[in-house]
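A short worksheet on the structure shown next.
Omission of a single protein chain aside, the complex is shown with its protein chains in their original locations.
Chain IDs A and B follow the sequence of writing; residue 1 opens each chain.
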Amino acid sequence: MERGVHDRGGLPTDERIDRSEHTLEDWEVLTDALAGALARRGLVSVDELRRGIESIPPGDYERASYYERWLSSLETILTEKGVLAAGELDRRAAG
Amino acid sequence: MSEHDHDHTPITNGNEPAAAVRARALEELLVEKGVLPAEEIRAGVDWLVSRTPADGARLVARAWIDPEFKQRLLADARSAALELGLDPGPSPVVVALENTETVHHMVVCTLCSCYPRALLGPPPAWYKSLPYRSRAVSDPRGVLAEFGLDLGEDVELRVVDSTADIRYLVIPSRPPGTDRLSEEQLAALITRDSMIGVAQPATPALA
Partner (left out) sequence: MRYRVGDPVIVAARAHRGHHRTPSYIRGKTGRIERVHAAFRNPETRAYGDDGLPKMPLYLVSFARSDLWPNGRADEGHRVYVDVFEHWLEEAK
C-alpha cells in the first residue's frame, strides 16, 4: 500500500536520532505564529496546513527543515484560496 | 533515499537563510493585505515563547502529592490544567498517561509533530525528526536505549501515536526518596523528556 512521504511510522532507517537541542530561530517562531493566527481566524485550518505539507514532493519534503515545510504549505494553501497571488511571495522575498 | 532531517536552516546566499526572508515576506504581505493584524502576530509570537515545560511539571508535581488531583488529571487533563491556572492550549482534549512501575508510556506523532505545546513548550527537534517518527513505534526500546533508558523486561511499554486532535502528556513515576520534597522541589525534577516518555524524571541526588 502506497504511503505518503509524511507517513513515517515503522519505516526502516539506520539513522540515529540527533538529540541535540535546537533553539528556534526568530523566523521559525514567526512562521508558527502566522500559522496559529491563520488557524484561529479560520483562514487556514491545521488540517489544511498538514495537507499542504503532505503535498510537498517527497525529495523536497525530506530535504526541507521542519518550518520550511510549514512555510511551503502556508504558501500553497493561501495561494489556493486566492489570498496570495501565484508567485507573489517569491517576488516579495526577492525584494 | 537520504532521510537526513535537518532542523536548522541551510544558508543559501547572504547572511540570512532564504527561509527567514520568506517568512518575513509572508508576514508583510499578510499584514499589508489586512489578513492578519501585526499585533495579533506579535501576540502569537509572545505566546509561543512563553511556553515551557514548567507548566506540565506543575501538573505532574501536583498529581504526585494529591491523589484526588491525580484522578482528575487522568479523567480530564485539560480541566485539571485550568484548575491550576495553566493554559492547556487550543487542543480540545488533553489526555494524561500515567507511568507506573509496570507500565511505561512514550509519545510520538508519526505523521507530523503533534505535541502538547501549551504545557511543554515547543517540541524538541528530535521529536519532529524522521528517525524518531519512524522508530518510536517499531523499535521503541532501541530508541529508549539511545536516550539512555533501559526499562526492565517486565515493564509493559506503550507507544502512543498522536494521530488526531488529542494531545498526550506522560505523568512519569515519582522517584523514590522524594517524600520530604515540597511541590516546587518535585516540579524541578520533572523534565520535558520524562513527560514525553523517553526519560525518567531526575532524582534528588542528581537535581
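In the analysis below, a contact is a pair of C-beta atoms (placed from the backbone, for glycine too) under 8 Å apart; a residue touches a chain by one contact, two chains touch by 3 or more.
This one's a predicted model, so the numbers in the text were calculated from it and none came from an experiment.
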(message) Please identify which residue in B:E68, B:E101 or B:E153 touches the non-displayed chain.
(response) B:E153
(request) Pick out which of B:G56, B:G89 or B:P140 touches the chain that's been left out of the picture. (result) B:P140
(request) Tell me where the left-out chain touches chain A, residue by residue. (result) 1-3, 7, 9-10, 45, 47-48, 50-51, 54, 81
(request) Quickly run down the residues of chain B that touch the omitted chain. (result) 92-93, 95, 110-111, 137-141, 153, 156-166
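FYI, only the chains that are shown with their structure count from here on.
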(request) Flag every residue of chain B that touches chain A in the complex, lowest number first. (result) 1-10, 17-30, 33, 35-36, 40-41, 44-45, 47-49, 90, 108, 110-113, 122, 124-126, 128-138, 143, 146-147, 161
(message) Please output the residues of chain A touching chain B within their complex, sorted ascending.
(response) 6-13, 15-22, 24-34, 36-41, 43, 50, 53, 58-59, 62-63, 65-68, 71, 74-75, 83-84, 88-89, 92-93
